[in-house]
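This report concerns only the one structure given below.
Of the protein chains in this complex, one is absent; all others appear in place.
And now, chain A:
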Amino acid sequence: MRKYKILIVENDEDELFFMKESFNASGLFDIIGDVKNGNTLFEWLSDKSAQVMPDIILSDLNMPGKNGYDILSEIREKEDYARIPVVITSTSSIKSVMEKCIRMGASDYLVKPESFIDYSSYAEDLYNRCNLKILG
């Protein structure tokens, strides 16, 4: 079974903590980095020392600085990373928000789980979607 290299964009350290805990426990993902917002994301990507590019970027939507929308519109203009799928994740389940993200080029949109306990099924769901996006 293939492990996907994932880069997480999340400003809330608690949220990040829960994600990391769950993803590591699931054994489905290899977390290659975490950043606080779009600004630090693009810094991370352009950093020459980072030899490994992620298979997938999982990004929160509302963040100080460059938010999820900013990431979506900016990443399409960067030749080197334009192909990396960006999955947006947020607590919001408002349909117009989800549609906007897809329209702006998000590979998928996942509503954040109700609480920590549901993160294991969230990880599995994300993994299945990744299989569809990346393999097929």
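Going forward, contacts are C-beta pairs under 8 Å (C-beta built on N, C-alpha and C of every residue); 3 or more make two chains touch, one makes a residue touch a chain; residues count from 1.
The rule we apply is simple: contacts and distances are computed from a predicted model.
Colleague: Looking at UniProt, which of "Purine-binding chemotaxis protein CheW", "histidine kinase", "Acyl-CoA dehydrogenase family protein" or "Spermidine/putrescine transport system permease protein" names the chain we cannot see?
Modeller: "histidine kinase"
Colleague: Against the chain that's been left off, what residues of chain A make contact? List them.
Modeller: Interface with the chain not displayed, on the chain A side: 11-15, 18, 21, 36-37, 61-62, 64-65, 90-92, 94, 97, 112, 114-117.
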